[in-house]
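All remarks here apply to the structure that follows.
Excluded from the complex is one protein chain; the other protein chains are retained at their positions.
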Amino acid sequence: MVELTLFVIFGLAAVFGAVSMVWARNPVYSALGLMLTMLSIAVFYVSNGGYFVAVVQVIIYAGAVMTLFLFVIMLIGVDKSEERTERLPVQRPLALGLLALFAAGVLWAGRLVWVTGAPAGVVPVDGSIEAIGTELFRKWVLPFEVTALLLIIAAAGAVALALFREDGGDE
Amino acid sequence: MIINQFLVLAALLFSIGIYGVLVRRNAVLVLLSIELMLTAVNINLVAFGSYIQDTLRSGQVFALFVITVAAAEVGIGLAIVVLVFRNRASANVDELDLMRW
Partner (left out) sequence: MNMNLLAVAPEVIVVVAVVALLMIDVQWRPGPVWWAIAAAMGIAGATAAVALQWVDYRGADAASFFSDMIAIDGFGAFAGMVIFPLAGLGLMAAWPLIRSQGGRGAEFVVLVLIAATGAHLMAAAANLIMLFVGLEVFSISLYVLAGFTRERVDADEAALKYFLLGAVASAIFLYGIALVYASTGTTSIGGIATYLRSTILLRPGVLMAGMAMLLVGLAFKVSAAPFHMWAPDVYQGAPGGVTGFLAAGAKVAGFAAMARVLAVALGGRIDDWAPAVAVLAAVSIVLGTLLALVQSDLKRMLAYSSVAHAGFILTALVAGANGIPDMWFYVATYAVQVLAAFTVASVVSGATQGRAPLSDYTGLASRSPWLAGMLGLLMLAMAGIPLTAGFVGKAAVFRSAIDADYLWLVIVGVVSAVAGLFFYLRVIVLMYMQAADEESGHIPVPGGARVVLVAVGVLTVLIGVVPWPLLTWLRDALPL
């Protein structure tokens, strides 16, 4: 019962954050809306036993990534709120229609049994740092190492795109 | 506690993200909407992980990978947005119409 109450509270908060992100005219409000969503979702991770994932979500997503977003929003100007007239007239109703269709499909699918033969209730698996770390460095060590490659290109790519050097005959 | 509530919530957030991608003009906000889509997938992964009782913790580990990938993607994406803004003084995706058909 407690869990259900928590779900309702934070589920509403997450949806509210997402909707306000999509609707806010001011990009800063949008970023703050997404931050609210991220924080609410961390609660769901905890209720599913994903303690470490929840911590990472709060520190990396709600902390670092959203701060980066806010920096860029400030950099490219907050005073320009968008105009709402749509150049493609069908796009907005079409998007809403597709959304409604998708939501209906999910609600319908949600009534079905999802996995054949698996238990019907959620018992959180142990997602403590020890448990995650053990699996991460045994079973998942290769993809874990490959993410290092991902971070190299993120760094090299951002440098290549955004850094204007003085030397090296650039420009 | 049943699992469907998480799935419905994730699908809802994913749809809101897609809607944001389609209707927002500012490239930064499109990027924010993509982040919302990725986070919605993470809810699914973590919920499925505990639903299936996965001893390998595929769901949670995958969620960690998704967060890493998303962070790298945001870094590159914002660099591209800043680049476009520097060249055009606008980050509006509607104005990206140099090339048509």
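All chains are identified by letter, namely A and B, in their written order; residue positions are counted from 1 within each chain.
Simple rule for what comes next: contacts are C-beta pairs under 8 Å (C-beta built on N, C-alpha and C of every residue); 3 or more make two chains touch, one makes a residue touch a chain.
Computed from a prediction, not measured in an experiment: that's the story for all the values here.
Subunit B meets the missing chain through residues 14, 17-18, 21, 27, 30-31, 34, 37-38, 40-41, 44-45, 48, 51-52, 54, 58-59, 61-62, 65-66, 69, 72-73, 76-77, 79-81, 83-84, 87-88, 93, 96, 98-99, 101. Think of the hidden chain as still there; on subunit A it touches residues 105, 109, 112-116, 118, 138-143, 146-147, 149-150, 152-154, 156-157, 159-161, 165, 167-171.
Here is the rule we use: only the chains that are shown with their structure count from here on.
Computed centre separation for the pair subunit A/subunit B is 6 angstrom, with centres defined by C-alpha atoms.
Here subunit B touches subunit A in the complex through residues 1-9, 11-13, 15-20, 22-26, 28-29, 31-33, 35-36, 39, 42-43, 46-47, 49-57, 59-61, 63-65, 67-76, 78-83, 85, 91-92, 94, going by the rule given at the top. For subunit A in complex with subunit B, the touching residues are 3-4, 7, 11, 14-15, 18-19, 21-22, 27, 30-31, 34, 37-38, 41, 44-45, 47-50, 52-53, 56-57, 60-61, 64-65, 68-69, 72-73, 75-76, 80, 82, 86-87, 91-92, 95-96, 98-99, 102-103, 106-107, 110-111, 114-115, 118-125, 127, 131-132, 135-136, 139-140, 143, 147, 150-151, 153-155, 157-158, 161-162.
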